[in-house]
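Excluded from the complex is one protein chain; the other protein chains are retained at their positions.
Showing chain A:
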């Protein structure tokens, strides 16, 4: 078994060189942050992730959660680890200082969150859901609701959930049926069944604050008639103490393919007359409120893709260094050596490493955009970063999670037959990764957002601006006189041409032939991911080329090699995606329904 070691150096590199950490720590509101503080935070978080969270992962997978008559018991060690997680202040880290968080830039919390996700997706989900609920209440709730719920949620004493999905309302939230009836005292009686509620019930915190989407009696049908409510597991008395148990129960938990450490609950509201709930914000605006958190939530799930990929890579690498098998082709010594020496094992590890680093690059870059969009003093800079953030959010979510499938799959493959045996632990990362392309909007939902709202509906302006920025990096690399950088720039140039052509085709066909455009939406998302990933890897290589003589020159040497691999092996995929988008819709849509 391997132990997770946070890749602090690569994280800092991505933060400094791609997200622009130096600029971000100088933005208004970040006066307490300095880059050496950031390093200290990453070191301590990395230690906590290795020593406390990582060891839980396998236990959570093996034991899962136990449901008994509405009560859920977590796997051994989760409760204690969660308590320490909260005591040390990691739970509330990304939240604003107003409610007890540390108010650190998104770029910094992104790196720390990646560590929790690497160490255990299951464990990390509790914090993610809680902070999502905190954000919703902080933005849209009344002062009274904020004062009642937020401090305890930020500290982690209470956790939060998101109750959106119902059996008939998955990706299509317009089909929600849960009801909220006014009780005459300003509160509401909530009833209905919600499914797939992550951390919906557990024994780690004294109270669970459910955010619930439901319809008021006079609500219009569809998405415009959904409101957002808070329904706590235990009602909260005026003095802040816990009162009666609310009329809501965990009816069962799901048997899943992965993330066994987190309970996925079926929640039943109002079996005995209605769960007491409090309206957040205005009636019928629930879905809109949920969408204000979407950028964060989707960035965070994309980060799960990076995190689990990194963990799977570290696990496979440790095995490849130790496992001695066979003689190495072309090796005159004839000795049997660790499988890391076999060219194909290297290919798999390079593929895992380069895609993981490219994923981290995009995720951190977008986190940097978020910080600048929020805090930059210049309104034009804020607006430009907001556009870039919105354009790339579905790419972070979609591409990093799709990539994680192949990466964790290779993580099993490197282990050979032992990868198929659960004992080695490689399979868990693959099973855990499987959900991330699905929840918080499937890849198709992300791709739909990317081709529609983010590209075609605005005439491709944001995309063209992005392509211009990428081309600028290409020109700089070509002018560098460095053969490795030039080769990377050539590959990147092909990628730019492919994405440009696909974008133009998309804009021309989106309205005229919406089915054809949609048929190529996921390839378009992957194409964008590859080109943006290639761009940021190219930028990384350019920075690294300047530092080869530094004391830590090996790190930069590896950075260039990794970027070269990405340019030679991954960017060429851009052409096939372009071809599929531009010329492949017909065959996708050709079959009559009966012929399937």
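FYI, a residue touches a chain if its C-beta (ideal position, glycine included) is under 8 Å from a C-beta of that chain, and two chains touch if they have at least 3 such contacts; residues count from 1.
FYI, contacts and distances are computed from a predicted model.
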{"item": "Undisplayed chain, where the name is taken from the UniProt record, one of \"Electron transfer flavoprotein subunit beta\", \"tRNA N6-adenosine threonylcarbamoyltransferase\", \"Ion-translocating oxidoreductase complex subunit B\" or \"Cell shape-determining protein MreC\"", "value": "\"Electron transfer flavoprotein subunit beta\""}
{"item": "Touching residue (missing chain; options A:47, A:183 or A:347)", "value": "A:47"}
{"item": "Residue ranges of chain A at the interface with the undisplayed chain", "value": "3, 5, 8, 32, 34, 36-37, 39-41, 43-44, 47-48, 50, 52, 84, 87-90, 93, 102, 551-552, 554-555"}
